[in-house]
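Take a look at this one; I'll ask things after.
The complex appears here minus one protein chain, its other protein chains still in place.
Take a look at chain A:
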Amino acid sequence: MSRPGSFFMRMGLTPGQIAMHAFLLACAFAMLFPFYWMVLTAFRPSQEVFSATFHWLPQTFVGFDNFREAFAKAPLLRFMANGAIICSGILAVQLLTAIPCAYALAKYEFRGRNLLFALVLFALCVPVQVPALPLYMGLAFTGTLDSYFSLMLPFFLSVFAIFLFRQVFRSFPDDIIHAARLDGMGEMEILWRVVVPSASPAIAAFAVFSITAHWNDLYWPLIVVTSPELAPPPLGMMYFSDTDLGSSFGALMAAATLLTAPLTILFLFAQRHFVQGVTMTGVK
């Protein structure tokens, strides 16, 4: 009576949809398993990591011992504070520069506008490694290496933000801008008080992109920072995985869990805006 697949048929799923979901589940597993392993290891003794058999739960539950060890050996709060300073500094300057720039490209008619926008698109294709050397030399020349400023400088101008906000601002109705001009607002006031509030989903989405990228960045901090007290989370982890926590996988994973937690929480809160902003519904 009950043939194979009849359960899925009753659920209203076609074979194609079943295959699709199986594929997506496999992908989700591949993505999430490393995180699971990280959290799992944070709660078990280090020697279990090397046991031959895999267990879904810790065989010996060590509670928060690994976390205590991580806090004792590495200044994790300091790394997180560094990450927060760098990310907020970068984001603030990115928004202050990209928003007016994107607005001009989206809503003003001027000579060379299309050329400028083409240059913005072109700049999207330049990887951060390319200007690394001149930037490093510039920082060395001005004596600003090994500072928060040197960590933030290359990211102040975000072409991605300009591109994203331009697309969003373009869909903002001209009539509302005209109405604001007739009401007597200045151009900057129109931008920040009328246009930007409607773009908040896109701004939230961009904030998630920006914060994730710079919280997790290892490449640039590795080049410009030598003092451990300036290290953002990944660099700090690297310093301490070598020396103090090297053999203690449990503590290392506990530290990693703590350092990824802020981003996970941020994403959970901004998720709705994030999806909305990326699909660029912008203004209704």
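Simple rule for what comes next: a residue touches a chain if its C-beta (ideal position, glycine included) is under 8 Å from a C-beta of that chain, and two chains touch if they have at least 3 such contacts; residues count from 1.
Here is the rule we use: contacts and distances are computed from a predicted model.
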{"item": "Name per UniProt, for the chain absent here [options: \"Iron complex outermembrane recepter protein\", \"dihydrouracil dehydrogenase (NAD(+))\", \"ABC-type dipeptide/oligopeptide/nickel transport system ATPase subunit\" or \"Glycerol-3-phosphate ABC transporter ATP-binding protein\"]", "value": "\"Glycerol-3-phosphate ABC transporter ATP-binding protein\""}
{"item": "Per the touch definition above, residue among A:Val49, A:Ala132, A:Leu145 or A:Val194 touching the missing chain", "value": "A:Val194"}
{"item": "Which of A:Ala42, A:Leu139, A:Ile162 or A:Ala180 contacts the chain that the document leaves out", "value": "A:Ala180"}
{"item": "Missing-partner contacts on chain A, residue numbers", "value": "173, 175-176, 178-185, 189, 193-194, 197-198, 283-284"}
